[in-house]
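All protein chains but one are shown at their positions in the complex.
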Amino acid sequence: MEYEAVIGLEVHVQLNTRSKMFTRVGTGFGQPPNTLTDPVVLGLPGALPVMNRDAIEKSIKVGLLLGCKIAEVCKWDRKNYFYPDMPKNYQISQFDQPICEGGEVEIEMPGENPAKMGTHRMVELTRVHLEEDVGKLTHYEHDSLVDYNRAGSPLLEIVSEPDMHNPEEVFAYLTSLRNSLVAAGISACDMEKGQLRCDANISVRPKGETTLGTKVEIKNLNTISGVRNGVEYEIRRQVRAMEEGTEIIQETRRWNPEQKYTTPMRTKEMAHDYRYFPDPDLMPVKIDEAWIDRVAKELPEKPFDKQRRYQEEMNLPYSITSSLCGDHLLCAYFEEATALAKSPTKMANWVVNDLLRELSQANKMDEFSEESNEAMTPLSCPVSPQSLAELINLIEDGKLTNNVAKELFPEMFTSGKTVVDLIKEKGLDQKSDDGEIQVICADAIANDSDAAEKFRGGKEGAINALKGAVMKATRGQANPKVVDETLRRLLS
Amino acid sequence: MSEDAPMDIDYVANLARIELSDEEKTTYQRQLGDVLKYFEKLQELEVDGVEPTAHAFPRHNVWDQDESKQGFSASEALKNAPQSRQDQVVVPKVIEE
Partner (left out) sequence: MSQDSPIFKTATELSADLTAGKISSVELTQAMIERVEKVDEKVHAFLHLDQEDALAQAKASDERRSKGECLSPLDGIPVGLKDVISVKDQPLTAASKILENYRSPYDATVTVKLKQAGAVIAGRLNLDEFAMGSSTENSAYGPTRNPWDLERVPGGSSGGSSAAVAAREVPLSLGSDTGGSIRQPASLCGVVGMKPTYGMVSRYGLAAFASSLDQIGPFSTTVEDAALLLETISGHDPLDSTSFPKEIPSYSGELKKPAQPGVIGLPKEFFGPGMDDEVRARVEQTIEHYRSLGYQTKEVSLPSTDLSIPVYYVIATAEASSNLARYDGIRYTSRSNRAQNAIDVYAKSRGEGFGSEVKRRCLLGAYGLSSGYYDAYYLRAQKARTLIRQDFERVFKEVDAVLTPTAPTPAFKFGEKSEDPISMYLSDIFTISTNLAGLPGISVPCGFTRSGLPVGMQLIGQAFEESSLLNIAHAYDRDHLHGRQAPNL
């Protein structure tokens, strides 16, 4: 029998606000333990929560980005359960009146090959709600340590419908969601820093069946590969259970990334009784049309819309747009540079190949240096969009050869100098002095009379050998157009 | 309500995470049973169409701007902790429930 998996995801995203969800102490990753704390974060006697307006606005932005219905009024509830990473032993969350409902995420499945676009479809969302994050527990052999720095950070939970069917769709969903959220400036969505975390609800049923099978929740899917592997493992486990006729229990399981399997955490019978009730310490949020309109004006273009626009308006091939559009900063760079450049296609190629290569190299080097923990981005890199546009325009004008440009670019990247500066500095101004070129061309014809004869005899391609010789003699610094014209004149 | 569904004292004590002696369980079972019985007049009340009161004087959008202020140092944060190590709170091994 053939089986079909049904998967829904709960994605937690940390909003990149300066201060926490319900108090004004700072947020951040990698700070000394327990230094991003105050009476509210630690849940001291008498501490009271006060909402962070920016976190609410960012949540509205996410809702608009994902096409959700934004609630006119949403409120705060307490989710009660005891856990050492949760200072108050209740989490302030949204139970029956979340900030956003519905919505969808556009996903793209892999194409036949990397140069071909795959199929697109929408994954339906159930809701998006805002809550506070918990602290971080580190387990040791005999005990555990708790750092509350993360506790109280604003956390958005994006819940999808059970609308995915295989690990590839899950991966595509997470990628698309992440690209959109990063582009909108909501979060860096760095899974390694816990800024994006994922739980999956998985069930399996015989293909063709319409009712859902027994649902199993998988926790701890905290890397992209973890999500893929964990979901894949759990589907296999459930299919095998069905084939063997063993019962699938409704339970929560934990993905174990080292051993690559899921293990039971708690069964339905042991499920928490969260005793949700409205938090009496907080007032509800009212969101009016004017506020929504204001936020809507700041929405960025969605990554897939941008990709379609690049393909249609600029005629860029899929292979290029797919590399560009996953990275909104690269797109921003590209758009700024291409507005100044004479060839969008050439610019796109340079951005996707040369700029990306140098950037990834620089960031790789950075991992070994202790000083900077901020990754270099396209817009913060030493080659400005203006500078790259200048380089491309020099090539287009025939004032610089592609080869020389390729040689100069890494140096521009490391030194921050412009192409014009480097050309001057190295004395690489193109040999366009007619007299000198004429001598070198004449020289080349003299040295290769065979090629000269063939060209004169009508074999057009023979001129290339002569051009090559001239370029070699000028170490690539001659303007190819000028060389071409001079050779033809001398051969005629 | 208390008669057809007596309070499951073990379940509730576990929810509230309070260890009770057998004697306490018996006492609380009886006392809380009485209290719930006393609360029965609430069950008889007609409340259809009545809006619940969560706040005596409800308002909306009581918030702060997103500005971060200096918080505790690790030693201030841990001053009252029963046990700490490496600037973190020590808890006995966490066993999943």
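When the chains are written out, they are named A and B in that same order, and each has its own residue count from 1.
Simple rule for what comes next: a residue touches a chain if its C-beta (ideal position, glycine included) is under 8 Å from a C-beta of that chain, and two chains touch if they have at least 3 such contacts.
Since this is a predicted model, take the numbers as computed values, not measurements.
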Considering the complete complex, of A:Leu42, A:Ile235, A:Ile287 or A:Ala473, the missing chain is touched by A:Leu42
Mind listing the chain B residues that contact the chain we can't see here? 1, 7, 9, 11-20, 24, 28, 31-32, 34-35, 38-39, 41-43, 45, 47, 50-57, 59, 62-64, 72, 76, 79-83, 89, 91-95, 97
Contacts of chain A with the missing chain: which residues? 39, 42-51, 78, 80, 82-84, 87-90, 144, 146, 148, 273, 275-277, 280-283
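The definition used in the following text is that only the chains that are shown with their structure count from here on.
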Expressed in whole Å, how far the mean CA point of chain A lies from that of chain B is 41
Using the touch definition from the top, list the residues of chain A that touch chain B in their complex. 17-19, 24-27, 32-38, 41-42, 50-56, 73, 75, 82-84, 89, 137-139, 142-148, 254, 265-266, 270, 273, 275, 278, 280, 282-286
Which part of chain B faces chain A closely enough to touch in the complex? 15, 17, 54-55, 58-74, 77-78, 85-94, 96-97
